[in-house]
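I am attaching a structure below and will ask some questions about it afterwards.
As you look at this complex, bear in mind that one protein chain is not there, while each of the others sits in place.
Moving on to chain A:
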Amino acid sequence: MSTINYSEKIPNNVNLSEDKTLQRALEHWQPNYLNWWNDMGPDGSNNFDVYLRTAVSVDADGWAQFGHVKMPDYRWGIFLNPKEEGRQVNFGEHKGEAAWQDVPGEHRANLRRIIVTQGDTEPASVEQQRHLGLTCPSQYDLRNLFQVNVEEGRHLWAMVYLLHKYFGRDGREEAEALLDRRSGDSDNPRILQAFNEPTPDWLSFYMFTYFTDRDGKFQLCALAESGFDPLARTTKFMLTEEAHHMFVGESGVSRVIARTCQVMNELKTDDPAKIRAAGVIDLPTIQRYLNFHFSVTIDLFGADESSNAAIFYNSGLKGRYEETKRGDDHRLQGQTYKVLGLKEGHLIEREVPMLNALNEVLRDDYIKDSIGGVQRWNKVIEKAGIPFKLQAPHKAFNRKIGTLAGAHISPDGRAVSATEFAARQNEWLPSVEDRAFVASLMGRVTEAGKFANWIAPPVMGINRQPVDFDYVRFN
């Protein structure tokens, strides 16, 4: 059992105390981190005891321990999955070599870039969510928000550890920059655009945790295949925690839908105006939020043709989703993949070299996984007997990155004119009025067991606690 050492200021299972230089570097970074958390972490949450899931070891029975923890005293630290003896690089030109325990010189810059990009998303989402606690629909949801926040915080720690341990002075500077950038700041924004979008309300939060944290799952899965073993082990552990974030999103949206359907059946209406008047979010608005978050998130996978992706794969830095479960040659030379393009105003499919299309491969894996959840939301609507189906929009809809950037594609995949797109934009994406309406519902509910009118209670509590359990003690 790889037990985590709590006797130090920085809980870890990487023998930090044996590497005094690294320990000092991280101890120097830590107060800055805490300052960042105090400035940019959840608003007004200091001194709350929150029922959090915390890791006491990284094996099956140790990483999910539940108990009330004071918010700033969460066990921030560095946890890596145990080392797998004899692990190899499983893809690319180094396939079959022993996995690297140190950074290969020629891949140093690329690896640093991958780690910095991943690391930057972690504090960014905490910043995006920092005001949400003030409008939580229940204590249960507030606890889930905080759980997501602290784990994002600790995932930042994981990436910072890699930067400090393996990238020398450059790494230290990058680690500091992670605390300097701010989500949405015009002068010093976060690296990826989706992490500069505001998360103004809880419907956005649920959509974000469903779609965008699912992007996190796929990116982490691809990094967990890396030939650079410390990165693989770090991201494997992060993945175990990421699941909860997606759960918050999937169940959150599902509960919003359940409540809406309940009110629709009570009022016997599908008129959005009447449904809104009853204080719940109508299904077409939910569809528009879905369209927005889906399209913004699939941009996170990058350009559909990317030489970087090819280099990352070929050099063994970043694999595909479930790389080792795939039955091909794991080198992909000479293979092709279909990507979408636009020709004379029509969407067409082009064959491009597989290695250059790996962003698209990961995006397509993601889309398949995302749509599965949308179908589960539809089951809720179907069960309520309402003839309405939510749909993931077409892959080319509302894209800002890659060959489809700026193309005018409707959610059902038709190329339309710029005029038509502009005219129907409010039908397809949340309008200012939609956002204002959703914002108008956001009132704070913190009494145990009580829920805001626009959302149904969860099927069960966290860690099998009752729904009216004291998830947050406000002290």
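Heads up, the rule we're going with is that a contact is a pair of C-beta atoms (placed from the backbone, for glycine too) under 8 Å apart; a residue touches a chain by one contact, two chains touch by 3 or more; residues count from 1.
One rule holds for everything that comes next: contacts and distances are computed from a predicted model.
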Omitted chain, identified by the protein name its UniProt record gives, among "Benzoyl-CoA oxygenase component A", "nitrite reductase (cytochrome; ammonia-forming)", "NADH-quinone oxidoreductase subunit K" or "Branched-chain amino acid ABC transporter permease": "Benzoyl-CoA oxygenase component A"
Residue touching the undisplayed chain, where the options are A:134, A:177 or A:239: A:239
Touch with the omitted chain, as defined above, among A:5, A:30, A:65 or A:110: A:65
Interface with the unshown chain - residue positions in chain A: 1, 3, 49, 56, 60-68, 217, 236, 239-240, 242-244, 246-247, 250-251, 368-369, 372-373, 376, 379, 459-461, 463-467, 473
